[in-house]
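Data block below; observations after.
Only a single protein chain was left out; the remaining protein chains are all shown in position.
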Amino acid sequence: MNIKIAYLGGGSKMWARVFMNDLALSTDLGGEIGLYDIDIEAAVRNQKIGERINLNPACKSKFNYVVYPQIEDCLKDADFIVISILPGTFKEMESDVHAPEKLGIWQSVGDTAGPGGVLRAMRTVPIYEYFANKIKECAPNAWVINFTNPMSICVQTLYDVFPEIKAFGCCHEVFHAQEFLCLCLKKLKGIKATRKDIYTDASGVNHFTWITEAKYKDQDLLSLVPEFAKLYYDKGYYEGGSRYQFKTDTFAYGNKVKMDLYSKYHTLAAAGDRHLAEFVSRTWYLKNKATVKRYAFGLTTVAYREKEQAAKIAESIEMANGTKPIVLEKSTEEAVDLMKAILGYKSVISNVNMPNLGQMPGIRKGAIVETNCIFTNDMVRPVIAKPLPSSVLALVSRASQNIDTCYEGIKNRDLQTIFNSFCNQALCDGIEREKLRELFIEMVNNTKEYLKDYYDLTTLTTII
Amino acid sequence: MNIKIAYLGGGSKMWARVFMNDLALSTDLGGEIGLYDIDIEAAVRNQKIGERINLNPACKSKFNYVVYPQIEDCLKDADFIVISILPGTFKEMESDVHAPEKLGIWQSVGDTAGPGGVLRAMRTVPIYEYFANKIKECAPNAWVINFTNPMSICVQTLYDVFPEIKAFGCCHEVFHAQEFLCLCLKKLKGIKATRKDIYTDASGVNHFTWITEAKYKDQDLLSLVPEFAKLYYDKGYYEGGSRYQFKTDTFAYGNKVKMDLYSKYHTLAAAGDRHLAEFVSRTWYLKNKATVKRYAFGLTTVAYREKEQAAKIAESIEMANGTKPIVLEKSTEEAVDLMKAILGYKSVISNVNMPNLGQMPGIRKGAIVETNCIFTNDMVRPVIAKPLPSSVLALVSRASQNIDTCYEGIKNRDLQTIFNSFCNQALCDGIEREKLRELFIEMVNNTKEYLKDYYDLTTLTTII
Amino acid sequence: MNIKIAYLGGGSKMWARVFMNDLALSTDLGGEIGLYDIDIEAAVRNQKIGERINLNPACKSKFNYVVYPQIEDCLKDADFIVISILPGTFKEMESDVHAPEKLGIWQSVGDTAGPGGVLRAMRTVPIYEYFANKIKECAPNAWVINFTNPMSICVQTLYDVFPEIKAFGCCHEVFHAQEFLCLCLKKLKGIKATRKDIYTDASGVNHFTWITEAKYKDQDLLSLVPEFAKLYYDKGYYEGGSRYQFKTDTFAYGNKVKMDLYSKYHTLAAAGDRHLAEFVSRTWYLKNKATVKRYAFGLTTVAYREKEQAAKIAESIEMANGTKPIVLEKSTEEAVDLMKAILGYKSVISNVNMPNLGQMPGIRKGAIVETNCIFTNDMVRPVIAKPLPSSVLALVSRASQNIDTCYEGIKNRDLQTIFNSFCNQALCDGIEREKLRELFIEMVNNTKEYLKDYYDLTTLTTII
Partner (left out) sequence: MNIKIAYLGGGSKMWARVFMNDLALSTDLGGEIGLYDIDIEAAVRNQKIGERINLNPACKSKFNYVVYPQIEDCLKDADFIVISILPGTFKEMESDVHAPEKLGIWQSVGDTAGPGGVLRAMRTVPIYEYFANKIKECAPNAWVINFTNPMSICVQTLYDVFPEIKAFGCCHEVFHAQEFLCLCLKKLKGIKATRKDIYTDASGVNHFTWITEAKYKDQDLLSLVPEFAKLYYDKGYYEGGSRYQFKTDTFAYGNKVKMDLYSKYHTLAAAGDRHLAEFVSRTWYLKNKATVKRYAFGLTTVAYREKEQAAKIAESIEMANGTKPIVLEKSTEEAVDLMKAILGYKSVISNVNMPNLGQMPGIRKGAIVETNCIFTNDMVRPVIAKPLPSSVLALVSRASQNIDTCYEGIKNRDLQTIFNSFCNQALCDGIEREKLRELFIEMVNNTKEYLKDYYDLTTLTTII
C-alpha cells in the first residue's frame, strides 16, 4: 500500500528511529516518509538512516525518505502525520525539571504534570496551535499521531484549533502495567501470557491512567496484585529487569509505587512509577531523594538526558554514515500497528489519548482522556471505560482539571490562570503560594526565549 | 475449557440447533449444556440431537446435554445463559401479525415494532421479569445472551429487574447490511471482501440500526450506495440470492427499502428490509400488498411460520431419532464467537444490544441500544458510535421512546400507557385513534390467555 | 430609568401597539423606542401612535419614538431589541395554511408545526440569520426578545449564528393553561386565584409545552382536571368567554383537546387547543372540519387574518391621526414585566424559549425549549423542569427533533433534509410521501419569491 507519512520533528529523538525501524519491518507498506524538522540537519540524518534501512536485507517495506524545508510541502498529501518534538532545548528542560528542587519539589520526569509540565506546556501549546492550523490548511484528512509531551495538552490544542482533526496521542506507559499484570499471572498462577492476551480496562489522563478491571480469560488479574505485593513489595520487582536496576537505570523502577497505590485504592495505576509519583501529593513518593530511593525508582536528570541524547546523535551519525550497522528488530511500540489497523489490515484495540466523547465517565466531555479505542479501517473509535472508584476519580479529576486550567490560561495567554494551575499541581502540595510565585517567575524567566513571542511577560510580576 | 451453558427455551426454534451446531464446530470447548423448556418434550429432543452431534466425526467440542425440569437447576453454576423463547403460541402470533390488517396495517414481521410488537412485549416482559429474578437468585455472574424478540424490551427487562446482570442481545440483521456493502464493493470496485474485512459504525435500536460510516481500508463504502442504486434499484438486488427470491422466500428482499432510505437520509439502514419497513410511516413501504411487492419484499405470514416450524420439528424428531443425519457446518451466526471471545480466545467486535452508557449519542442513557461492542476476556464493552444525522435520529428516537413508553406501561401493568405507545407506532400513522383502540382491545382479548395473569383486563375498556 | 428599545418589525401587527401600551403604563421607564420596519410607513404609523400615547394622561412612562431607515442605527446602543415580523405576506401564509388542505391536512394555525410551519421557517430563518449578524455587529450586549413564529426555530437561529446573544422568546400560550387551572380551582374548590398565585412546572417546545405539576399552596391542581372534565368535557369550557365562542371567534376554543389529552397522558398540555392539535397525529383533532368542530375549536383562515389586519391597520391610521382615541389599559402580556425584571425592578418567574442548558431533561442540550426561567437584574436563568412522562416525552421529542432537522436543512440550504422534516410532522401522519413531495414542491413554488435568494430551487424536484 502506497502511503505518505509526514514526520514533524523527531530529529533528535529516538522515536523517529524506532518508528522507521517498525515501518521497515512491517509488510505491505511503502511510499514516502516526509521529514520536517527545524533542525534540518537532524532531518537529513534521519533521511540517510532511512535510506540505509531500505538497503537492509531484513527491510520488508521500503520508503522514499524526503527532507522538506517547508512544513506545508511536508504535510501536503500526507496520509499520516507523526509529531514528536522537543519544545525548546535541554536548557529549558533543565529549568523545568531542576529549578523546583530548591523548594523540595522533586520531579522524576518533569514533562507532564508538576511545575515542569506547566512550563513545558507553555512552550509547546503555541507550536501546536501552529501545527493544527497548518494541518487544517494542508492535510485536513490526514491521521495525526502525537508523541510529544505533555501529551494531553498537545492533543487538546490540536482539537481545539481544528475540531475536525483526526488526531490521537500514543503512549506506551499502560503497556508496562499490562506487563506487570502478566508477571503477576506468571508468578502466582504459573500462566504465561503476553499483554496482548489479556484485556485491561484502563482510563485516565496520560501518564496517570488506572486499570479498573483486568482479565485473562475469566481470571481476575487485579485480585492477584495484593498477593503479588505480599511477596514482592518489600524488595520491589521490575518487569523489565533486575529489581536493583533503578539504581543504575533512570527509567527502571520497582513497581512499589504501583503496589502501594493499589493497597490504598484497590485499583491499579497504569503507568511507570516515575510518572505516577508526579500526580499525587509531593509528600508520598517524591518527598526527597531518600523517599524516592525507598520507593525504588529514580529521578531522571536532564544532565542524563543530554548525555544520552549526545550518544544517540553520535550513534545516528554513524548509522547515517554507514559506520554503524542498523539492526532491524520489532520494537514494543504500537504506532505502526495502529497505522496498519487504520489502513485496514487488522483491527487493534489499544489505549490512546483522544477527546472524551463519553468514553470516560466522570470527566467532562471534550477533555483529552486516555482509554481504549478500536483502530480499524480508517476509523478510531473510543471504547467506554468502567467508571473509576470515587477516590481515584478525585485524583484523576484533579489532574484533568489542572490541564483544563493550564490550557485555558495558555490559550488566552493569561499568566494568572496558568499560575493558578501551577499552584494546584499535586507536586506543589503544601508549598506556600508566595514561594510558588517566585518559582514560577523564575521558571518563566529561565525559558523566556521560547515564551516571549507568545506571552506579555511584562505582566509576569502582577500574578498573585 | 469446561463450561456450563444454560439454554432457556429454544425447544421449538432453529436457534438451539444452530447454536449446538456452532458449539460443536468450535474447538477447545466442553462441559454441559443445560436445557430448560416449558415444553419439556422439545428440550428432550434437543438433548437427543446434542448427543447425536457428539457422535458426529466433525464434532470438535463435546458437551454433556442435560434436561432440567426446574429452571433453578438449569441456571445453577451456569457460565452462560442463552434465552430464546416464543412467548405464547402461533395462535397469539396470528393475532399480533394479522389482526391489524383489517385497518390496513400490514406487518412484514410483527414481532418488534407496530401493534404486533407491542402485544408480543406484553406477553414477554412478565416472563423476562421472572427470568431476571431467577438469574439474580441462581446465577448472578453468568453471561446472558438473549435471542428473543422484541429484543430491546427483553434486554431492558433483564437490566431493569437486575441491574448488575451481564446480559446482551444478539441479532444478525446488521450482518445483512454489511454483506450488502460488500456487494457494492465487489460490483463497483471489483474488490472481494467479507463483512469481517470492513468496519461499519452502526447504531440504533434493534431491527432499526443505521450505518453512519463504513470503510474497507480507506474506501468509503457508503458513498458507493447511490452508484449501486443507480444500477440496481429498479430491479432490486438480494445479496442472499436471486432478486426474485422474495416472491417465493418470505425472508428474502430486494434491498429497495434500504436503497430508498439511503437516497432520502444519506445513511444506510442496517437491517433486512422487512424489519426496516416496520419502523417508518406505514404509508411508505407497507401501505398495501402492492406497495410491498413494488419494494421487493414479502409479508411473512404466521401460517407460513407454522408450516415451517412443523417441518423443523419433524426434522428435529428425525435427527433426534437418528433417522436423519446431522450435517455440521459453521453457520453465519456469531453467538458462539462472542462466547469464545468472552472466554478469552480472541477479541471480537460486533453489534449487540445493551444499555446505553453513552455509546449512542442522542438516545437517553439506560435505553437499550444496538451498537458495536468489544467482546474480550470476560468483558463486553460498548464502542462509542458516531452521532446519527438529525433526520435519522428523529426516526430512531421515536422507536426508542416507543419502547420506553411500552416498557413503562407493561412494568406498571398500566394499559393506558401501553396503548399510548401502541398509537405512537409508526405503523399506526394516520389511523384514527378510536379504530386503534378497538384493535388494541381486540388484540388483547385475542391473547388474553397469556395476559390475564399479569394485567387487570377488567379495566381494558377504560383506555382512551 | 433611561433605556433604548429597538423594535424590529411590528409595523403591521398588534404586538407593537400592545407593547407600547404596556410600556406607557409602566412606571419609572423612559428613553427611546427605535422603530425599524421594511414597511417604513408602518413604522411611521407606530411612531405617531407612540407620540399620541405620550400625550395620554394615563401615560406614566414617556418614550421618544424614532423611525430608523437603517437597521444598524436602530440597533445601536439598544438595551432591548424586540423582534416581531411577518415573514413574507399573507399570500405566502395563504399557501402555508391552505395548500395542504387538499391532502386532508387541516391546520388550525399553520405557523409553527406542520407543513405551514416548515415553509414559514424556510422564509424566516434567513432573515433571522441576518438579524443575528446585525445584532452581533451593532448591539451584542442588548437583550433580544422574540415574538415571531415559528418561535423555536427563530430563537435557535439567533443562538446558532451568535452564541453569546442574550435572547429569549416570549409566548403567552402557557398563560391560558394556567387560567384553565385557576378555573378548575374556582369551579371545584371555590377558590379564586389568578395565574400568578399558582405555580406550574411547564416544559416542552413552544406551542407544545406540558404542565407536569401545578400547585396552589399544597392543592394539587392537575388532580382536579379529571373532575373538571367530568363536568365540562362534553360541553367544552372556554376560560376566555362562552363555550360557544369558538363558533364565531377563531381564536376561542372549548379546551376539549386539552381535557382529552389529559385523559390519555395524565399531564396537562399547556397551550391553546388550536396549537396543541397541530403537534399530534393529524387524525386526532384535525381529521376534517367536523372533527375540529366536535373538539370545539376552529381553523383560523388566512382570509380572516387579512380582514382582521386590514381593520387593525385602519384603526392604527385613525389612532395615528388622532381620529380614534387611544385607551391605555394593561394587557395580559408579560414582555414589559420581563423587561422590568431584567432592569432590576422585581424578579419574575415566567416561561420562555431559550437553549436547553439542562432545564429540560430528555431533550438534547442546545435545543430551544420552553420552560420557566427567572428574570432578574440583567439575568435570565432557566429553572430545571420535572421530567416529562415517557409517553409525553415521545410526542415532544418528535416535535423538537423535527425542529432540529428542519433547522439543519435550512441552515445548509438542503432541501432534501427540509423535506425529511416536512414528512415527519405529526400533521403529515398517514399521508403518502409521494403526495407530500408534490405538496412540498407546490408550497415552495407558491412562496418562491421569498425563497429563491436563499435556496437553489433548481434542485427542488430532485428531492425524494
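The chains carry the letters A, B and C, assigned in the order they are written, with residues numbered from 1 in each.
The criterion applied here is as follows: a residue touches a chain if its C-beta (ideal position, glycine included) is under 8 Å from a C-beta of that chain, and two chains touch if they have at least 3 such contacts.
Remember, predicted model here, so these are calculated numbers, not experimental data.
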Chains in view touching the one left out: A, C
Contact partner of the left-out chain, one of A:79, A:160 or A:404: A:404
Option touching the unshown chain, where C:34, C:116, C:298 or C:382 are the choices: C:382
Candidate in contact with the missing chain, chosen from C:42, C:153, C:184 or C:198: C:198
Touch residues of chain C, complete complex, unshown partner: 1, 79, 197-199, 201, 213, 215-218, 343-344, 347, 349, 357-359, 361, 372, 374, 376-379, 381-385
Interface with the undisplayed chain - residues on chain A: 260, 263-266, 281-284, 287, 362, 364, 389-391, 393-395, 397-398, 401-402, 404-405, 408-409, 416-417, 420-421, 423-424, 429-433, 464
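Just so we're on the same page, only the chains that are shown with their structure count from here on.
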Mutual neighbours - chains that touch chain A and chain B alike: none
Residue list for chain B, restricted to those that touch at least two other chains: none
